[in-house]
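Missing here: one protein chain of the complex. Every other protein chain is in place.
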Amino acid sequence: MLEKPPVIKSYRWHLGSIAWILHRITGLLLVFYLLLHIWVIHHITSGPEGFNKVMSVVQKPIFLLLEIGLLGTVLYHAFNGVRIMIVEFADNAAGAHKAIFGAVMAIAIFLFLVGGVPMFMHFLHAVSH
Amino acid sequence: MAEYTFRIFRYDPDKDETGRIQEYRFEPEPGWTVLDALNYIKWNLDGSLTYRRACRHGICGSCGMTINGKNGLACETQLKDLGTTVVTIEPLRGFPVIKDLVVDMEPFYDKLYAIKPYLITKTPPPTDKERLQSPEDRKKLDGKYECILCGCCTSSCPTYWADKNFLGPNALLKAARFLFDSRDEGFEDRVNAVDDKHGVWRCHTIFNCVEACPKELNPTQAIVDLRKLMLRGRL
Amino acid sequence: MSEYKGMFKVGECAKYYGTDDAKVIHEEPKGVDIHNVHLHDAVVVGAGLAGMFAALEIKKAGYDVACLTKVFPTRSHSGAAQGGIAAALANLEEDHIEWHFFDTVKGSDYLGDQDAIELMVKEAPRIIYEYEHMGVPFSRTPDGKIMQRYFGGHVKDFGRGKPVLRACMAADRTGHVLLHTLWEQCVKHQVRFYSEFFVLSLIVKDGKCIGVTAWDLINGGIHIFQAKAVVLATGGYGRCFSITTNSHANTADGLSLALRAGLPLEDMEFVQFHPTGLAGSGILLSEGARGEGGYLINDLGERFMKRYAPDKMELAPRDVVSRAEWSEIEAGRGIGGNQYVYLDLRHLGAEKIKERLPQVRELAMKFAGVDPIEEPVPIQPTAHYSMGGIPTDIRCRVLQDGKEKWLEGLWAAGECACVSVHGANRLGTNSLLDASVHGKRAGKDVVAYLSTNPVFEVLPEDAAEPAVKEIEWVLNSNGPERPSELRKILQENMYTLCGVFRDEQKLEKMYEIIKDLQKRYKNIHIEDKGTKFNTHLMEAIELGHLLEAAEVIVASALNRTESRGAHYRTDYPKRDDENWLKHTLAWRTEEGVKFDYKPVVITRFKPEERKY
Partner (left out) sequence: MKEKRTSGGFYAWLFQRITGAILVVLLLLHFWVTHGLPKPEGVTYERIAPRLATPTWKVIDMLFLVCALYHGLNGVWMVVQDYVDSELWQGIIFFLLVTVGGILFFLGATTVIPFKPVA
């Protein structure tokens, strides 16, 4: 018997599995970010100068851009998480998971625009100075 | 019809170290299913091609395999619905391969045995009469009792690929089929297997199982229903 | 000896043997030393409804039983049955066991044995309740009882009344739920299954059946199963025909095993054809397609039923419609001159088709690639059910002479057996009942027999010889003939020459073809020489079984010079009670097929003309 047969073709992706893998990746990214974040913010205990020094590093334009990415990551993970919870707690919702995905993502995109566009302007502003 | 290329996974336990692909090219007839094509190969081109089949109309669950990267029944898959003339056929993923497209289903059945796949009753039934069950209660079994044990769902589940101890969508669906049967009194007997980190809690609602199920059942619904049942039991 | 000698060693038992509670396995075998020998009180061959019911019954009585099957139990063909299982429960309207009794007798064209039929219909309600208690998810009536539906041939008031709701159902998956539930109970009671074990021969010693030999498909290797009781429940033999509703696994194995053990077969000429099989494959489209108003159309675009049943048109009984279709085909009015006609549903409209015939639509689309809303569906008569089989008495004991002498230790039940409750023609929904009732009765009788404490006989030295020889012969075969080619010739000719219409000329020709194929069969070769999961080997052996069964079918059909039930001879179109109100018993011998007869048991209903 062949315990681990080689795979010829990767398994077909579809909405559910793509949503899951993105959820997993964004989750892990967020954990990574969280660790950094706590460490960075901890500098606030060292007083205004120290804190502002650190912050000026992490507020370079490139970081401002990354922060927009962070917002997207958070919004995706959060609202896909909401979808999972709706599927789990609402009655007979598993059949409608694709529609639910569409709905929560619409909200997520809306929020991303509301937050992301100003952040992008801020970034442009920072670059021009 | 046009000429088709069939790329088929081959593995002969007597000769091969590992699997390989063999290609067959021919022109199938209109209306043929993947199983018809396999039969054509076996009966005309290469008698050693090995796969399971029996009913050839989607009820026995023998012919589950991975067709162009998606699980399904060979006998139920129309070639023309594949949308391509290159057809890649592999054995069901996640199970050891015995030969060619035949996999060892024993791990799959083992999961089923774990949830005690039979009606458990403690009150004796009426003699020479049926137990009554309202149509509404019977309706709760719809979408659960139709399973043909083809294995397409469990074999498509990325969680099962990663964790071979995961009960998998099929066993959980079966558990739901009994736990939601108004006649069943086996909650206590089954719950340990279901309410386990390798049971109902391991699923990540990936929905591959739903996409794969040829009988259009929804194991994910069964799984989340079971979770709610466990949750209610604890509150 | 051959290069395959080495594999017949005493091997370790693989895990496929199921739960671990047999009393004795691998007891020091007596006489034979090169095989895996298993000892069980009883061995059941086949895990359809009949086989599993028998096994369960024996196991529940506390005996050690092994159930051997060449496909995993839930893959047996019983699962394909859709319509229902008959029992006069009277859950929705008045119904009586006597009515069911009469309908079955009439349906059988008076060839069914009435003592057996009476027993079966009486047992029917109890068996349904037992199924319900086991957990079968039957559909329910508004007051929670088992739901019943109409089915062809089941009527009120001794054939005089309107159709009656008698077929107990679980949507259109009745066979599926019965089969799965039975398997679940077997799991619960820890019946020991040997799945994917292909039974090769019966071991008969001094007029007593003492076991079987089987080939382990997965690992390769011959196993001897020694037992005090053997039950055959191997199902039908639809695969003798090219167009059939039957599974690829229904290859007459049990019948051939019986023939090889020198036993006769009963009433093999009676093969039921269903009028609406998908063309090319024979997959069953339900009666509903005609019931809802579908038209049958020939190449000229005519509704040809007007010629054959001007009143009932498409709603005439199965055999009438099958014959009408075949007449059109023989007259060259099949679609494009081919062997099929059209079932046209388009006039019903998309809505009605989707609502009332979703299953028919799904099957047509999935298996023929045709959407009945847009196109007519090509259909043809399809070999559906085998009325004949291994002769048994009403206790399911296999009769050596076909009449009364029991071959000790051997029982048969289900479609492979002939008790005979279906006579010349089976009523829809009666065969699931037959398989269940007689599976259970066989089990009960085995238990009664085992309680008399029979002993394990000493295995003869050559117990496995036929099996070893057969396997070695096929594995080493290097002739020019392809088994698949021979099978195709057999099946296609059986369908046209021994199908819906038969006559002497056709049958003679068919017999010649079979004789020729049997000769050519000796010169086959197989391409897979391995021992593990060798399906090419299995198909070759199955072909041997098909050839033997087909020979008996054709010879019996040639022999019966009348038309009765499913057996229609154009050269003898009338039923002939004077000469032929009797069962055929047929043996395969060196000199060809030998016949004997036995009278039909008539207790209550005297034969009358069968008119619907």
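We call the chains A, B and C, going by the order they appear; numbering starts again at 1 in every chain.
Following the convention adopted for this analysis, a residue touches a chain if its C-beta (ideal position, glycine included) is under 8 Å from a C-beta of that chain, and two chains touch if they have at least 3 such contacts.
The structure displayed is predicted, hence computed values, not measured ones.
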*Which shown chains does the chain we cannot see touch?*
A, B
*Who touches the missing chain here, A:Ala99, A:Val114 or A:Val127?*
A:Val114
_I'm checking contacts with the chain that's been left out. Which of A:Ile18, A:Ile41, A:Ile62 or A:Ala90 qualifies?_
A:Ile41
_Under the stated touch rule, tell me which residues of subunit B contact the chain that is not displayed._
159, 162-163, 188, 191-192, 195-202, 227, 230-231, 234
_Sites on subunit A contacted by the missing partner chain, in the whole complex_ = 24, 27-28, 30-31, 34-35, 38-39, 41-42, 44-45, 47-48, 51-52, 55, 59, 67, 71, 74, 78, 81-82, 85, 88, 111, 114-115, 118-119, 121-122
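In this text, only the chains that are shown with their structure count from here on.
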*Quick one: subunit B and subunit C, Cα centre-to-centre, how many Å?*
27
_Just the number, please: Cα centre separation of subunit A and subunit C in whole Å._
60
_Shared-contact residues (touching 2 or more other chains) in subunit B_ = 13, 98
*asked:* Which residues of subunit A touch subunit B once you look at their complex with the stated criterion?
replied: 1-3, 5-12, 14-17, 20, 24, 84, 87-89, 92-95, 97
_So in the complex, the part of subunit C that touches subunit B is made up of which residues?_
15-16, 71-72, 74-77, 79-80, 125-126, 128-129, 132-135, 137-146, 170, 173, 176-177, 180-181, 184-185, 187-188, 218, 247-249, 280-281, 283-284, 363, 365-370, 482-485, 488, 526-528, 530-536
*So in the complex, which bits of subunit B are touching subunit C?*
12-15, 30-31, 33, 42-44, 46-48, 50-62, 75-76, 78, 80, 98-99, 102, 105-106, 113, 116-119, 121, 125, 128-135, 137-138, 141, 145-146, 148-149, 178, 181, 183-184
